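Every protein chain except one is present and positioned as in the full complex.
Up next, chain A:
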Amino acid sequence: MGEDAESPKINHTFLRDYVTEADVISTVEFNQTGDLLATGDKGGRVVIFQRETESKGESEEVGETGDSGEYNVYSTFQSHEPDFDYLKSLEIEEKINKIRWLPQQNAAHFLLSTNDKTIKLWKVSERDKRPEGYNLKDEEGRLKDISTITSLQVPVLKPTDLMVEVRPRRVFSNGHTYHVNSISVNSDGETYLSADDLRINMWHLGITDRSFNIVDIKPANMEDLTEVITAAEFHPHHCHLFVYSSSKGTLRLCDMRSSALCDRHTKLFEEPEDPGSRSFFSEIISSVSDVKFSHSGRYLLTRDYLTAKVWDLNMDKGPVETYQVHEYLRSKLCSLYENDCIFDKFECVWNSSDSVIMTGAYNSFFRMFDRETGRGVTLEAWRESSKPRAVLRTRRVYSGGKRRRGDVGVDSLDFTKKILHMAWHPSENIIAIAATNNLYIFQDRVNPETQLQ
């Protein structure tokens, strides 16, 4: 009896904490205007959110844009399905690795989504009218009895409930032998690149049966392999420049005008290793997990396991700024290696004015660094501790020194709650944080518009 009374409680707890693997968000991306926000998950689904516009006349003050910070579900579709490579007897995961929006050219929106092997171009369009008044069919689509038709009518478009249609327009398959980790749309609006562990291909958005290989670092003998490509991105303004990062912690800037195959970099960005800090895991923690151009195109932001670094394109000797994200983990690398957390790939983002950088950490924490002051702040994306519209309070990880109330000890960090994926609105101070299967959207009410410097 006592057991029966207890078991529902236990089951309830179990269900509440259990997260379906397929629901884990694996990528987040705003479109160029920030009106749309797309997320991809491990189950191959894409969910698009649209920013809510307040209806006119309701508390609209002069000067306000009239947009609230609310995002609502706009559309959901299954982008990729689990696949199987019969030749190699390998299962291909349906997990969406990256989503990138194309610049909008007409009423429809286009986005690229990719899993490990295949990139797809999706058209997202709205339909809010439908033709009514057909001659041969009735409203339900059934054929009319011809004898009842006495006159001809012209169908007219009538407004209807908004319908969002998502259709695959292109499928770019068989371009990659290894796992695709990045896609990046070129500023020319016509091409994009896709990068896997050893190669980078350039595609034309309209051509699916061919791609152009622009980087190939596969050694003749795989036994000589020493590094892989971890991320790649086109320059925001120069359509001939792109950058890719490697597992050795180096960045390579390539100019496609110099040669067709950009195996030889135009610039190599590398920070000399500090021999005093050498450990078993030096190679792992120096591997770059994400690289992003600044909006200005002048700087690069990279993330490795413990730090975030800002590089000046004009200086390849080392980063101009280094931010310690969670230095307190340096002494825990061995256990993080055992539980595989050391392989987590954190993303990093710029704000719209390139004055603040943001990246994720563990325990649902994420960090923002103000480049001007060099100071960092730790915030938490956790529903239990923040109600909607509540102000996020800063958190601190206690790793020695004076302990304040609310500090979290290093040993009580929850390493299963990791913030890997995030996005920053292109023009406003709105951020989207993916925490496992939840999406948090935070807005800076004090400074909603980014101050341009």
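As a working rule, a contact is a pair of C-beta atoms (placed from the backbone, for glycine too) under 8 Å apart; a residue touches a chain by one contact, two chains touch by 3 or more; residues count from 1.
Methods note: contacts and distances are computed from a predicted model.
You can't see one chain of this complex, but its UniProt record names it "Immediate early response gene 5-like protein", from the set "Eukaryotic translation initiation factor 3 subunit H", "AP-1 complex subunit gamma", "Immediate early response gene 5-like protein" or "Cell cycle checkpoint control protein". When the omitted chain is restored, the residue from A:91, A:138 or A:263 that touches it is A:91. When you scan A:277, A:314, A:373 or A:447 for touch with the missing chain, the hit is A:277.
When the missing chain is restored to the complex, the residue among A:145, A:161, A:209 or A:224 that touches it is A:224. Although one chain is not drawn, the whole complex shows that of A:139, A:161, A:209 or A:338 it is A:338 that touches it. Contacts to the hidden chain, counted on chain A, fall at residues 85, 88, 90-93, 95, 116, 177-179, 197-198, 222-228, 230, 247, 277-284, 287, 334, 337-338, 340, 343.
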